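Have a look at the structure below before the remarks.
Omission of a single protein chain aside, the complex is shown with its protein chains in their original locations.
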Amino acid sequence: MAQDTNLLRHLLEQDGAGIVQRWIESQLASAGFRGDRISRAELAEQSRRFLSLVREASAAGTTDIQSPVWANTRQMLEELSTSRAHQGFSPSDTASFVFSLKDTLFDAIKQQGGRDPEAVTTGLTDVGGLLDRLGLYTTEAFQRSREQVIVRQQQELMELSTPVVTLWEGVLALPVIGTLDSARTQVVMESLLQKIVETGAAIAIIDITGVPTVDTLTAQHLLKTVAAARLMGADCIISGIRPQIAQTIVHLGVDLGTVITKATLADAFAIALRRLGLSVTKAQTQVKRRRATDEDEQPVEREDA
Amino acid sequence: MERIAILKMGEYLLVTIQVDMHDRLAMTLQDDLTSRIVSSRAKGVLIDISALEMVDSFIGRMLGDTAAMSRVLDAETVVVGMRPAVAITLVELGLSLSGVRTALNVERGMDLLKARIKERRHSDGPS
Partner (left out) sequence: MTVLLSDHRTIQSSEDVVSVRQSVRQRAVEIGFNLIDQTKIVTAASELARNTVQHGGGGHVTIERVEEGGRRGLRLTFEDHGRGIPDVELAMRDGFSTGGGLGLGLSGARRLSNEFYIHSTPGEGTRVTIVRWR
């Protein structure tokens, strides 16, 4: 037999205010009530809002909580899950919020049903089923928000582990540590291009000493990064190519095109400087000619802070 | 009929694309540029795309073709100001525009053009 929300809607229209009041009271009176975590006023407000949304949604007749008519109710439960998690409640605490409504509604159904046991049973099944699904939805929502936190932390970790360093004016270095999968590559490209815009660097050295293996995919990711930097007017040099990696690249037939590769970051840096028309020379010792006055020969005292 | 303005600065042509181009407008620009290169004996073309929020395969191809055509007409083309999000998307799309010289901004682009033109003059030898 198909479930519908007609009885529920009827009950809420008839005595919505009474039901909400009794529900709030039963929650406050229950052993699980956390007066330290949530105020009576807040509990009352949440209960009223939930029941009013349920009343609206039940007007459509369907008990399928995934349908668009239940969207507002789902959203409220999602927000409730998140805020209760912040307040220190466990996921089952939030689900209990929904389940606790069952007792109050069951009482109302039994009163309504009077001496019609079949009507009472149907009513209990319909309403019970609906509230079960809504209660479970809150635990799912809680789970998802935890997962989102984890994903966000992973993202931050990826960003932290791919710093872009300014080696010299106009020269950036990007030491890649760990595997270069497609998610990581996105982060790497974003950081590198952002830094190119900020510093106006024209040369970027991508050091892959910390990348354990280079397969065809990794090579593709590297080439993508190089291509993206090129589009922003910066040339890339890939350094940190170990002998094994060189072998893999040749065996896989990866075409590095015109990208310059160097075994060490130092070699790559030397090339970068040369490109910029710079060179490193030894500092010359300067011999000061002493003047004949005494002043110059007195030691200057340093003021220590 | 709408057209994108091409400015002449000595031996250089400067184009700043500021509208979301439909395909026909892009083609008109390409035609206009090649005509202008010839008519003004331009040695360098600078295309500023810093206002473009998106470059798809058609526009990308237009840029690539323009650069190639200009070279045939003895002029150098530099595309400047590509936004990071556009560069990343273009590469993901599968376009690397390897035949196109690029620079971060107009100033760098002009430096690059002057350098390239000087190089070509030297390698061409005395005429």
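To keep things simple, chains are lettered A and B as they appear, and every chain counts its residues starting from 1.
As a working rule, a contact is a pair of C-beta atoms (placed from the backbone, for glycine too) under 8 Å apart; a residue touches a chain by one contact, two chains touch by 3 or more.
The structure displayed is predicted, hence computed values, not measured ones.
Participant: One chain is left out of this view; which of A:80, A:141, A:164 or A:241 touches it in the full complex?
Facilitator: The single option touching the absent chain is A:141.
Participant: Of the listed residues A:4, A:56, A:78 or A:132, which contacts the missing chain in the full complex?
Facilitator: Per the contact definition at the top, the residue touching the missing chain is A:78.
Participant: What residue numbers in chain A mark contact with the hidden partner chain?
Facilitator: Within chain A, the residues touching the omitted chain are 66-68, 71, 78, 140-141, 144, 186, 190.
Participant: By the contact criterion defined above, which parts of chain B meet the unshown chain? Give residue numbers in ascending order.
Facilitator: 20-24, 53-58, 60-61, 84-86, 88-90, 92-95
As a convention for this text, only the chains that are shown with their structure count from here on.
Participant: Between chain A and chain B, what is the separation of their C-alpha centroids in Å?
Facilitator: Computed value for the inter-centroid distance: 39 Å.
Participant: Going by the contact rule set out above, which residues of chain A touch chain B in the complex?
Facilitator: Chain A reaches chain B through residues 186, 189-190, 193-194, 196-197, 200, 202, 224, 227-234, 257.
Participant: Would you tell me which residues of chain B are touching chain A in their complex?
Facilitator: Where chain B meets chain A, its residues are 80, 82, 84, 86-88, 90-92, 96-98, 102-105, 108-109, 112.
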